[in-house]
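Shown here: the complex without one of its protein chains, the others still in place.
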Amino acid sequence: MGEAVVRLDPANVVGPLPRRLFGSFVEHLGRCVYTGIYEPDHPAADALGFRTDVAELVRELGPTTVRYPGGNFVSGYRWEDGVGPRERRPVRFDAAWQTVETNQVGTDDFVDWARGVGVEPMLAVNLGTRGVTEALDLLEYCNGRPGTALADQRAANGHREPHDVRIWCLGNEMDGPWQLGHKTAEEYARLAEETARAMRRLDGSLELVACGSSNRAMPTFGVWERTVLDRCFELVDHISAHAYYEPVDGDVDSFLASSEDMHRFIDGVVATADHLAAVRRSDKRITVSFDEWNVWFQQRSSDGGAIGGDDQVSVYDVTDAVVVGSLLITLLQHADRVAAACQAQLVNLLGPISTRPGGPAWRQSIFHPFALTSRYARGTVLRPLVRSDRIETTRYGPVDQLVATATLDSETAQIAVFAVNRSRTAELALTLDVAPPLPGQAAPAQYRLAEHVTVHDDDPGAHNTEQEPDRVVARPGSSSVRGRVLRAVLPPASWHCIRLAPVEPS
Amino acid sequence: MGEAVVRLDPANVVGPLPRRLFGSFVEHLGRCVYTGIYEPDHPAADALGFRTDVAELVRELGPTTVRYPGGNFVSGYRWEDGVGPRERRPVRFDAAWQTVETNQVGTDDFVDWARGVGVEPMLAVNLGTRGVTEALDLLEYCNGRPGTALADQRAANGHREPHDVRIWCLGNEMDGPWQLGHKTAEEYARLAEETARAMRRLDGSLELVACGSSNRAMPTFGVWERTVLDRCFELVDHISAHAYYEPVDGDVDSFLASSEDMHRFIDGVVATADHLAAVRRSDKRITVSFDEWNVWFQQRSSDGGAIGGDDQVSVYDVTDAVVVGSLLITLLQHADRVAAACQAQLVNLLGPISTRPGGPAWRQSIFHPFALTSRYARGTVLRPLVRSDRIETTRYGPVDQLVATATLDSETAQIAVFAVNRSRTAELALTLDVAPPLPGQAAPAQYRLAEHVTVHDDDPGAHNTEQEPDRVVARPGSSSVRGRVLRAVLPPASWHCIRLAPVEPS
Partner (left out) sequence: MGEAVVRLDPANVVGPLPRRLFGSFVEHLGRCVYTGIYEPDHPAADALGFRTDVAELVRELGPTTVRYPGGNFVSGYRWEDGVGPRERRPVRFDAAWQTVETNQVGTDDFVDWARGVGVEPMLAVNLGTRGVTEALDLLEYCNGRPGTALADQRAANGHREPHDVRIWCLGNEMDGPWQLGHKTAEEYARLAEETARAMRRLDGSLELVACGSSNRAMPTFGVWERTVLDRCFELVDHISAHAYYEPVDGDVDSFLASSEDMHRFIDGVVATADHLAAVRRSDKRITVSFDEWNVWFQQRSSDGGAIGGDDQVSVYDVTDAVVVGSLLITLLQHADRVAAACQAQLVNLLGPISTRPGGPAWRQSIFHPFALTSRYARGTVLRPLVRSDRIETTRYGPVDQLVATATLDSETAQIAVFAVNRSRTAELALTLDVAPPLPGQAAPAQYRLAEHVTVHDDDPGAHNTEQEPDRVVARPGSSSVRGRVLRAVLPPASWHCIRLAPVEPS
């Protein structure tokens, strides 16, 4: 059994938690949109054609922001195709995913849906096959006040009030040779610069996300960000990062340590941005929009592996859920420099929610750590001091067996601890204490366990299906709290959410 | 009299003959389209408005592939203007040729015509004033299966079945400052790369032609090809070359040796492509699409020279026909690395076929070597060993008096020899033998003369006119065949097609 000791100190903080960390992503890909969130013939469809059973699960999942409409899809997308009367919308060949797009769902529809499920829309403009003009047009269509042609067109399409979309992505993965209209760093930097400048003319208060690297292994990683931010430093707020993780060649131990890669990725981008700030003697801090991340079995699916089936629906197991939980912990640990993040994607192909056309919707294993983190991570992100045993991985060398973060809700004085035991084989004895308050500051003298839930299974390959949708859920964990000290034993490959509540002096 | 000895060895081959070597070109230029192939008011017009008398001559000429719609024209062309009901098509100013384009002939019309005369269409996309999106749109319009808007638009325009165009030019002469939307090598390389990648998303089996040099004297020659292919090496199949020849300052001797330039042009482009293959350690071999070539009196017409008249109709004489024949021989000699070629252009201004509006159509002198080579060059191109007397030229130094190639049709065992005597003054005594078969291989023991035709005239300036359309034709030549040896005397400045047939053992 491994050991880890953690100190939480309310005075040792990363910063306020940006709620946009719990974003998700709806792309026109696979069955995410059609027969995912939208299926007008479904018994549970609402008047607009959206599935209310899916919407219910989305509300439970608790994403804060949802990116749309892509992904690679956006780089060939003509937004005009997706607005106006549905019967007049053209069917297009989608060259990004080499499929047919009916355009029955478009920008207005998505915003309606997003508002309905209580999430903030985050839109991307097409900088692959299009440029400044079309970005301006879409922005005006979405956010313009009635009185100009495009805003009036929106009004005529049933949305008199502006959509008021606050955060915009300047294209998608433009560093990737697979992208329609792929660009060199310098080409993209110029296009992003001019697009950002023009969009700010319409609305100076927008938050703009420049494209960063599609993953940390891109040959242009780092140099791309430097080139782009050198042109756009004053014009954008965020730079994107994307990452998908999977066991490579069966190396599950390294897979369980995937957050090491995400950690280095974020640190590398932050250093790059701060290098440019230094060059400018600027105090501006560019933040990261980690707007695509998840477990994705790119290798497994090409291998035709055992788990799977319908290729439009992911099948995630307990190990995947533990990795997803650890990636969320990593995002929280970097809450001072990651301003937004989007799990990709919300429904079906890569999603925590699955559906059958005409049939039910259910939760994948990865649904649970996301939903619980989004629900209970509140207030201020603390910076735990961790002393953990180390375990060996092929890909990352020795890594901490424990990954942990915590938040403190100053209104309730509740603390939420999120922790993962990365070992596939060894239990982990966790001892955590909360430091006493600084002199002169009030703090609870004692805590009690409010709740401990865990995602774990003796069969790490356990997963949910339509027939057995609750095979994997979050179950009660066991831990004890005495005074300011929590003790727990974390089983191998397990994720935990442990909440401490102050004991009121009696 | 000069002398040349030629050995043909069926074991010594260049490779299979790519039939696309005998391509032609229809551009919206001069009277090539309107009152050329298309003239709805003409007595010989068919239901679609195309001249059946011209179509008949095209079939006789025997082009295999016809490039369309330009040429410089394509760099300002909007393909949408040319489809749909003719009465709704806009009249546009054509900035490339500074004329007015009625759009009465467009893509669908051309493809109909091409299929009707039995040639393969080769289309160019506009990368001058347009980009990736419009290239994708045109491709989808042409090749898309019904079910998307653009394919459905084609169907609505009367073509339910996809046109299935296999070979596409990525713009035209983008290295030329005269080109609308002319680009630097790096600019074009990037645009061609992204366009090719996107087009392959729609159809991975397309053959794509990147723009090479507009002629070998371009200041960017070589570096242009390197820059373009360095970006597009894996994405394209062919790189284009264009060349027009004429007597410069009256130097007819060099003009008769024009194939020397074509030969060096091809070799230079091949070396450039193979240099990039070497850098990549790749076995891929980029091939040349010599998609504009011909005799063109650019100097003569600007001089207002003696021959000519109507500037919309070329007047080619016997010398021109001999040069055209020698250029075809050169293309055959490089059949392993030239995959396609287009004589520019099919009708009138630069064409082997001439017409009078409302009047007849007739064959220019250059019609004959093209028609005979296309008809009789079959099977495998042989690599003759030539030992020829040399003649002096101002432009190319000493050159072989004889230019020759041959093909072997394995089905019939017939051999077709194509030969030119380049001297303006000296006859050429030709001795050609066919090497015996390799041990253990079957081959005819003896040959007989199947046919010998020649284009030659005591007046090298002889040419055809509407009034005298058959002043220059291919006439019987004289040669003798004994056993495996052919002997002939080739008059000065003459082109020959000599066919040998096996003598059946009696």
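Annotations for the structure displayed:
As written, the chain order gives the labels A and B, with residue 1 at the start of each chain.
Methods note: a contact is a pair of C-beta atoms (placed from the backbone, for glycine too) under 8 Å apart; a residue touches a chain by one contact, two chains touch by 3 or more.
What you are looking at is a predicted structure, and each value in this text was computed from that prediction instead of being measured.
Of B:Ser240, B:Thr272 or B:Thr407, it is B:Thr272 that touches the chain left out of the display.
Where chain B meets the missing chain, the touching residues are 5, 7, 9, 11-12, 216-217, 221-223, 226, 264, 267-279, 281, 385, 387, 431, 433, 435-436, 438-441, 485.
Throughout what follows, only the chains that are shown with their structure count from here on.
Chain B has its Cα centroid 57 Å from the Cα centroid of chain A.
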